[in-house]
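Note that this complex is displayed minus one protein chain, with the remaining chains in position.
The letters A, B and C name the chains in turn, as written, and every chain counts its residues from 1.
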Amino acid sequence: MSPTITTSSEANGNVSAATARAAASAAASAEAAGPQPVTLAKALNTALADAMHADSSVLVFGEDVGTLGGVFRITDGLTATFGEQRCFDTPLAESGIVGMAVGMAINGMRPVIEMQFDAFAYPAFEQIISHVAKMHNRTKGAVKLPLVIRVPYGGGIGGVEHHCDSSESYYAHTAGLKVFTPATVADGYRMLREAIDSDDPVVFMEPKKLYWSKDLVDLGELRSAHSAAAAAGRSSEGRAAVARPGTDATLIAYGPSVPTALAAAEAAALEGRSLEVIDVRTIVPFDDATVCESVRKTGRAVVIAEAHGFASVSSEIVARVQERCFHYLAAPIRRVTGFDIPYPAPKLEKYYLPGVDRILDAVDDLQWEN
Amino acid sequence: MSPTITTSSEANGNVSAATARAAASAAASAEAAGPQPVTLAKALNTALADAMHADSSVLVFGEDVGTLGGVFRITDGLTATFGEQRCFDTPLAESGIVGMAVGMAINGMRPVIEMQFDAFAYPAFEQIISHVAKMHNRTKGAVKLPLVIRVPYGGGIGGVEHHCDSSESYYAHTAGLKVFTPATVADGYRMLREAIDSDDPVVFMEPKKLYWSKDLVDLGELRSAHSAAAAAGRSSEGRAAVARPGTDATLIAYGPSVPTALAAAEAAALEGRSLEVIDVRTIVPFDDATVCESVRKTGRAVVIAEAHGFASVSSEIVARVQERCFHYLAAPIRRVTGFDIPYPAPKLEKYYLPGVDRILDAVDDLQWEN
Amino acid sequence: MTISANHTAPDQTSKAPTGDALTEAAKKFGITAEDYMLPARHQIEMVDPDGRLKPEGEQGTEPGHEYPLPGDEELLAAYEQLVVGRRVNDQNSALVRQGRMAVYPSSHGQEACQVAAALCLSDGDWMFPTYRDAVAVMTRGVDPVQVMTIFRGDWHGGFDPLKHKVGIQCTPLTTQLLHAVGVAHAAKLRGEDTVVLAMCGDGATSEGDFHEALNFAAVFHLPVIFFVQNNKYAISVPLAHQSVAPSLAHKAVGYGMAGERVDGNDVVALLAVLDRAVKLAREGSGPLLVEANTYRMQAHTNADDDTRYRENSEVAEWRAKDPVNRMRTYLTDRGLLDDDGEARIREKAEAVATQLRDGLSEDVPVDPQELFRHVFAKTTPQLKEQSALLADELARDAASSTEEAGK
Partner (left out) sequence: MTISANHTAPDQTSKAPTGDALTEAAKKFGITAEDYMLPARHQIEMVDPDGRLKPEGEQGTEPGHEYPLPGDEELLAAYEQLVVGRRVNDQNSALVRQGRMAVYPSSHGQEACQVAAALCLSDGDWMFPTYRDAVAVMTRGVDPVQVMTIFRGDWHGGFDPLKHKVGIQCTPLTTQLLHAVGVAHAAKLRGEDTVVLAMCGDGATSEGDFHEALNFAAVFHLPVIFFVQNNKYAISVPLAHQSVAPSLAHKAVGYGMAGERVDGNDVVALLAVLDRAVKLAREGSGPLLVEANTYRMQAHTNADDDTRYRENSEVAEWRAKDPVNRMRTYLTDRGLLDDDGEARIREKAEAVATQLRDGLSEDVPVDPQELFRHVFAKTTPQLKEQSALLADELARDAASSTEEAGK
C-alpha cells in the first residue's frame, strides 16, 4: 500500500494527515499475541512501520534503507509496504541527506533518516549543528523541525575503524538537539515512536551491539500503549529508568552500557553489594530528578559510557550530580568510560570497552571504609 | 623573499629544512626594543611569520588569508613576504582545506590553516575527526601529522549567527587532537609557535574577542625565548598558568573567559575575597597538577567558559577536579558557562555571556558559611 | 551549438529512476544531451550596457537555448523594483554607517539578479536566499524592516519562512541549497507544482553541499532552479581561485542537468532566462542551473576593505554596466517610461527607504527570556532552570538599581 502523502498535522500547521489507525491495527493482527522474544532491531523496524502507518508525512530515507532494508535491516520491508515514495535510497552523501531532510521538514514532512554508521554522520555535521539544531530557534518557532536522525553507534561488534564511534557527546553538546538512546527492546519501540512524534529534532542513537539482543515484549501492547499515551499528550521524554533497584551505590549508564552495568550489579550482588542501575535513556533532556534521587539515597556513584571520557556526556553527568548531590556523596563520583584514544581495531576492543570488571573496580574504589 | 620550499625536518623524516635564523633576526631588528603594547592579533601574525622564516615547510592557507591577510588580519603580509606558494587562498571549501592539509602534512609540509570562523569549520568535521585525529595512530606513528588548524572562536563581538560559536568541546572530546587556546598576547605568540613545532595536530582556538586586546610584550624576547626553548626541546604544552594567585577559591578559565575571570577576581578582592585564577591554556593535554594544586589549596572552585555547559570542556574540568580533589572541597564545584541555547543575536549576547556578576554570584554560592 | 553525436555511454546498465530526462530534453529541443546540458556558447544578453536592445542574432540564444523577450509590463514592474532595490541597498549601507544596523552585505550592482529572482516565481513557489539577497526577499513581498532584523541584531531571522515561502537568509554557504531540494521534494511527493529557486554566490559553488544539492535535485528530478550570482568575488578571493571551468554554468553537465549563463546586469535577459527555467521546471524538466554574470560593486560588507584586493579601475568598468541605468535608458527609449513614471517610482523607493529608516531607528526593547523560548518546541527542565537563573539575576539587578535610585 502507498497512502497519499499529506503534510504532518503536528508540524508547521499545514494540511492535516489522516491517522491510519485501521492500517496499524491490521499490521498488529499479524503478530502473535502476548510477550514474544523480540530483537531491538525488530522493535525499531516495527516502530518505523507503525509511525508510517499512523502519519503519511513520515518518510524514511538514507543510504541502502530501501530495497536492502538497511545494513542493519532496521528499515526492512518499508519500501515494499509503503512504496518508494515513503522509504527510499538517496545518493551517497550524508550532508545531502540531512540537508534535504531539513527542507522536507520545513515543508510539512516528518523525515526519519538513517546515518549508516556513527562516523559516517560526520560529513553532515554542519547541517546538524548549524541548521537542524537552530532552525526552530532562529525563526522564533515559526518553523518546526520534526526530524529524526537515526545513528547506529558504539562498538563491541568487531568493526573496523570508523564503524564503532560513540558520537553522542557531539550531539548532546549541541544546543537545540534532543538526544535519545534506548537500551531495551521496549524502550526501542516506545522511544523511536516518541522521537518521531516530537516536533523537535531528535538524534536517535541506536546501540548497534544491542540490535540483536532480545527481550520478551508484546509489540501489540507497546503499540496500544503508545497510542494511548500520544492521545493523552503524554511522553516519557526526559525520564530515566531505574533499571535495577539497589541501595549501596548508583551505576549511571545509557545505551550499550546499560546491560554491562546490569551485569556488574548482578556480580556485585553476589559479593553482597547492592547497586542501583539508572538507564539515562534521554541524554537531552536529562532526568536530574531520577538520577539525583538515586545518588542521594546511595551516596556513591559510577558513571559508565563507551565514549571517550574527556569532555563527554559522562563528564556532564559527573558534573551535574556533584553540583546537585555534593553533601550526600561519600566518595568522589567515578567514571568508567572508553579511553581517550581512537576506537581500537577489533582484536583490541575488549581492552577499550568498559566491562564488568572495570566497573566493579570503580565501585570498589568508592571509599567504602569511610 | 620566497625561500625554496623543502620538507619539514621534524615530520615524516624527509629532507631537512634550513632554519632561516638570519631572516628571523632581520625581521626582529625592525621591531622596537623592549616591551611594547602589542595586540593578540599582531602576536599571532608575528608567530606565523617567524615560523615561516624558521622552516620553509610551514605553509599558511585558507579562505581570504592571502592578499587580504585574513578577515581578522592574522595572516597580514605573509603572502607579500613569503610569496603565494607559502601563503595562499584556497577555493571556498573547508573540508577541502583540511583534507588538502592532511595530504600536505603526509608529504612533508607543516600546514597552518585558518577556518574563517568557528561555525565554518563544521563542514570539515569529518576530515578532522576521521583523519586529522587518527592518522598518526592508524599508521602506528609512521605518518606524523604536524598540522595546525586555527579557529577564531567565541562571541562578544556582536556577530550574527554562526560567527560566535564556542566549538572547543567538539575538538577536546575527539581523541587524537591537541587543543590549545591562549588568553594573553605572550601566550598567543608562544603557544602558536609551539603548536606549529608540534608533530601532533593542534586545533588552535583563538578567542576572537581578544584579538585587539593589548599587553605590554617584547616580541623579540618572546622570539628568543622560543628559540632557546625549542633548541632545548622544552615546550609548555600541557601547562596551565596561575593568572592571579589567591587563597579563598579558584576560578578555572580559558581563552576568552580568562580576562572575565580576572576582572571577577579583582572585584572580589574589593569585597575581601581572594580568588586564584587559573588559565588552562592547553585544554588537551590538560594540566591536572596545576589545577588540582590550586583547588586543594582553596577548597572551592568555579569553572568558567563561554560554551554551552552541557557535555563540555567545563563539565570535564568539574568532573576531573571532583575526582581528584573531592576531600579538599568545601562546596560543590560551580560552573558559569553559556546557556544551553544557540548563540544569541548581538543585542542579546550580553545575557548569554558569563560575566563578572554571574561569576561573583557563583562564588557567593560556594557555601562560605561552612 | 551542435554536438555531432550522442555522448551517452553505450553500456550504461542502470536506468535513471525518473525516466531518462536527458533523452527527453534532447528530443524536445532537437539537440544532443550535451548541448542541452552545456550553456549556450555565449551568455544570454538582451539589453546592452547602453540600454539598447541587442539584435536577435547577438543575444546569445541558439537552438534549445531560445529566450523570447519578456513583456513590457513585466519589464516595467522589474524596473520599479530595481529602483527600490538600489534605494534599499544604499539606505541600508547608510544605516550601518550611522550605527543603526550592525552589518549589511549590500547587493548594490546586483539588483537585476535580486529582482528577477523574486519576480520569476509564483506565489506558491519557494525561494532560498543568502545573506546578500535581502532585496530579493523584499521583492518577494516580505516586510523590509523584518528582513533587516538579522542585520540589526535583534534576532537571527525576522520573518516567517512558511508564510512567505522564503527560507531564512542563510550564512553557512550553500547549505540552503539542500533545504531548497528538500522543500521541492516534499512538494513533489504531495503532487504540488511548486518550483523552488535556490540562490548562492560564485564562491559558494566550491562547497561540498553545492555538489550534493545539485546531484540530489537531479537524481530525484526536482523542480529546483539553482541561481548562482557570480559577482566575481568571495570576499577577497577572485573567481579564478574558485574555478577554472569555462563557466560556473558548465557545472550542470556533471549532474545531467541544463546550465545557462546570463548577463546578470541585464534584467531583461535575466527574466527571460529565469521565466523559462521556472516554466521548464514546473513542466517537469528537473533542475536547472543558471549563472548570472554580475559584479559586487562594494566591499563584501561594511567590515571589509576591498581596496586591499582589487583595483578601482575594475570596479569602474562595471559601473558602466549598471543594471538600473541600463533599464531606465531602455524603457525611456522604448517610450515605456517618462519623467512622471520615473518620479512615481522614485517616490515609492523613497517610501521604502523611509520605512527602513523609521523601522530601524526605533529601539525595540529585547526580552532576555527570548533566549530560552524558542530553542525547542517542547522545552526542557534544564532550560527552565537556566531561564530562572537569568530571571533571578535580572530581578536582582532591577532591585539593586531601584535601590540605587531610591538612595
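Some points to look at:
What we mean here is this: contacts are C-beta pairs under 8 Å (C-beta built on N, C-alpha and C of every residue); 3 or more make two chains touch, one makes a residue touch a chain.
Being a predicted model, the structure only gives us computed values, none of them experimental.
From the options B:Glu114, B:Glu237, B:Asp340 or B:Asp361, the residue with contact to the chain not on display is B:Glu237. Among the residues B:Ile74, B:Ala101, B:Val185 or B:Leu275, only B:Ala101 touches the chain that is left out of the figure. Think of the hidden chain as still there; on subunit A it touches residues 63-64, 66-69, 71, 89-96, 119-120, 122-123, 158, 160-163, 310, 339-342, 344-348, 351-352, 357-358, 361. Think of the hidden chain as still there; on subunit C it touches residues 1-18, 20-22, 33-34, 37-39, 41-43, 206-212, 215, 218-219, 221, 232, 238-247, 250-256, 261, 286, 293, 295, 314.
Touching the omitted chain from subunit B are residues 5-7, 12-13, 59, 85, 90-91, 93, 95-96, 98-109, 123, 126-127, 130-131, 134-144, 175-176, 178, 198-200, 237-238, 284-286, 288-289.
The rule is short, and it goes like this: only the chains that are shown with their structure count from here on.
Using the average of C-alpha coordinates as each chain's centre, C ends up farthest from subunit A. Taking each chain's centre as the mean of its C-alpha atoms, subunit A lies 34 Å from subunit B. Averaging Cα coordinates per chain places subunit A and subunit C 39 Å apart. Those residues of subunit A in touch with two or more other chains are numbered 95, 123, 126, 130, 134, 137-138, 175-176, 284, 286.
For subunit C, residues touching at least two other chains, in rising order: 155-156, 172, 208-209, 370, 375, 380, 382.
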